[in-house]
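Submitted below is the structure of interest, expressed as structure tokens.
Yeah, one chain of the complex is gone here, protein chain that is, but the others are all in their spots.
Entry: subunit A
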Amino acid sequence: MTTQASAAAENHIPAENIETATPLLQIRDLKKRFSLSGDFLEQLRFKGGKLVRHQEHVHAINGVNLDISRGEALCVVGESGCGKSTVARTVMGLLSPSEGEIHYDGQRIDHLSSRQLLPYRKRMQMIFQNPYASLNPRMTIQQTLEEPLRLHHPKWNRQQIADKVEEVMRSVGIDPDWGKRFGHEFSGGQRQRIAIARALAVDPEFIVADEPISALDVSIQAQVLNLLMEAQHERNLTYLFITHDLAVVEHFGTRVAVMYLGTVCEIATTATLFAKPRHPYTQALLSSIPRLEDDRPQHIRLEGEVPTPVNLPSGCVFHGRCPYANARCRQEIPLLQMQNDGTRVACHAVEEGRL
């Protein structure tokens, strides 16, 4: 066991990644707040005869550290409102962080202008949840797939672009003859294939997938998941995969980060996490997956509901619902601490051996 001091230092460089050179993506103390109070004038309130400025924030992410190594699929799981999509969007530069840094391949990228970001945009691509909303309804599939190529390869001639589009359409199982059709002519699963093709068109090395199969039917989910795994093997892709579906994580992920209310409460390799969940929240989450086996669900019941991210609880964000919480949990914020098997858990009860 590491002591608390060295664990806090190690927080920044997880042991399992030391030997694999620099991680492809590093997220450092990332924080993101969204203002609820509008602009300056709207923030002014009368209180006791005085004009005071009143500000409220949604604390979407509160100090997240994650490293993603080349070739792995890091899954981020959690319930709605835990900040997992905000992490994905911040990594892609769609949102700018309130605090913290994002390093891609050793270079800090979170403060770059969009022009400076352009070379990185070619290397990192995103797949969104809803393929009905992420395809432009006024563009044909051909145009949709050509657009990123035109932007990132301005010197390519028409033939080169057409060849690339055809190749990428074939690779996701879409008939290249369908290029003249519009998005609405396709089913949900086919649209998601097209969205994947668009992400793959510029030959990225890193893909952020935000709930890419949640909007699809069960039989189609399997098709799309297979496609994502094939692409990973063939192109040596690295994934940041955001999902709420733990069964998918178990199948797809190399490592899993469990998030609760804007913080990471446990990171482990997929096999370890499912075999031996440590954090009380992870345990409750895993026990609530509906399984096909016939025994009655023995799920761990959590008291109450997720607190609002506007006024974060003191100490451990999970203490209000945790069956093992004590006075320390209510005051002191737990840090991620390395366990013997490489799992990192942010829990006082685990650290003290109470759990």
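Structure notes:
The definition used in the following text is that a contact is a pair of C-beta atoms (placed from the backbone, for glycine too) under 8 Å apart; a residue touches a chain by one contact, two chains touch by 3 or more; residues count from 1.
Keep this in mind: contacts and distances are computed from a predicted model.
UniProt records the chain missing from this view under the protein name "ABC-type dipeptide transporter", selected from "Sortilin (Neurotensin receptor 3)", "Sigma-B regulation protein RsbU (Phosphoserine phosphatase)", "ABC-type dipeptide transporter" or "Glucose-6-phosphate dehydrogenase assembly protein OpcA".
Touch with the chain that is not drawn comes from one residue among A:His57, A:His103, A:His153 or A:His244, which is A:His244. Per the touch definition above, the residue from A:Gln221, A:Thr263 or A:Gln337 contacting the chain not shown is A:Gln221. On the side of subunit A, touch with the chain left out of the figure occurs at residues 79-80, 187, 189-190, 217-223, 225-226, 229-230, 244, 246-248, 250-252, 270-271, 284-285, 287-294, 296-297, 299, 301-302, 304-306.
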